[in-house]
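Of the protein chains in this complex, one is absent; all others appear in place.
Naming follows writing order (A, B and C), and every chain is counted from residue 1.
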């Protein structure tokens, strides 16, 4: 399960394409995409990219109403916990890819790192804030979605966690049209 | 998305079979099964029933470690919020089926009803505690898994909420072997 | 810290007096009162009873805005987690007194019992639902606020938990006008 984090505001076209393309590549690897589930920003774009390329998408919403999710989300988790759900996003992701965003995105990066999840920055500019974690091997930079996928493959040795085999199993279980 | 709630302790064989059979029927309808995700009790049995019959299973765990989920869970949400996740289970379910359990199960029934989710009691004995909600049409009893499925079909008019079409869409999107 | 749970709707006059009087007695013991913090129902009445009698009141709100708390709450915790805060209420109380309420109240009783907190029913009618916990010594009935206070004193041997000494220390530290 790859968590994709990033801004919920209107996106510049190049960021939209970046998020869409990342979702596409995640789907093509057979991985499950998890994000914040709202029909906006990086969430909508990455879910669309994954879904239109046969992927499974999971959205963890801040609100109580599952109906508020993006149409590109398959599995809707309605938490009713506002930004408290950012912690759930961090914990539920096997690895996080962070696109540009504001404080919400930074909080997800921070919560992921605190809980020893690896984070790949794809356009997210966090300055020197998290350099401590870079030294620990938890933080990496990617300049393209393709590079992010390569880093995930390198960092995430199959069989070491529940996630990669889980995704594979899921991929094997369903045949995507 | 059908939430299946019930005890996390060791089950009497007939309750195990009841939970397994309910999971099986949910899968055969093409619905997604959501539960508490742990490898125990009603959670394990219902997830096994769904998975062994081609269904998709979602587990919302109390702990931080997704690796603690039942092997029969496809999509693992690790909340790190303890029983706070019971609220998420209630909100994320389009409808809840409650099997026998103790206070954890009762809390999920209560949180579902408070948030206007329909609850079907399948062996869960809650006495007269929730009769207020029975009068409002939110609480029903089923004596068999088959009857629970019939009630879900009757209560949940397709198209009225995001859930049934979502599940259908999911069902349509993947071809189950 | 004594948790007072009960309905958030308009109260019958006798329930209002019951909640107010319970708050009054808790304050006079020098204990801290914790409730759901909203300006309604049992929350408002019990906080008013405590505050008008020199007690300290803590309100754990479902919403994000601390300004929505009852005027009778001293320490406002804004959770932004909806009914997810019911779990926090249960965990933060050293003991819970439950007045009449609907599903929200039942969920708090259930979450308290599941987490091995003692619960005293003061007018809350839960039928036979929690009899399992009664047998374990976690659930008791009181017919008056005075009786509830007596049960708390009997169950809660000073020094055994952090709470009673904490409250005492607080009581000793401030001189109430």
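Criterion: contacts are C-beta pairs under 8 Å (C-beta built on N, C-alpha and C of every residue); 3 or more make two chains touch, one makes a residue touch a chain.
Since this is a predicted model, take the numbers as computed values, not measurements.
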| item | value |
| --- | --- |
| Which of C:78, C:106 or C:126 contacts the chain that the document leaves out | C:78 |
| Residue ranges of chain A at the interface with the undisplayed chain | 81-84, 86-88, 102-104, 106-107, 109-111, 113-115, 125-130, 132-133 |
| Chain not shown, touching residues in chain C | 1, 32, 56, 58, 60, 64, 66-67, 69, 74-81, 84, 87-88, 91-92, 94, 115, 161-163, 166, 169-170, 173-177 |
| Residues from chain B at the interface with the omitted partner, ascending | 64, 79-84 |
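Operating definition for what follows: only the chains that are shown with their structure count from here on.
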| item | value |
| --- | --- |
| Chain located farthest away, centre of chain C as origin (C-alpha) | A |
| Centre distance in Å when chain B and chain C are each reduced to the mean of their C-alpha atoms | 31 |
| Cα-centroid distance, chain A relative to chain B, in whole angstrom | 26 |
| Cα-centroid distance, chain A relative to chain C, in whole angstrom | 41 |
| Touching two or more other chains - residues of chain B | 81, 84, 87-88, 115 |
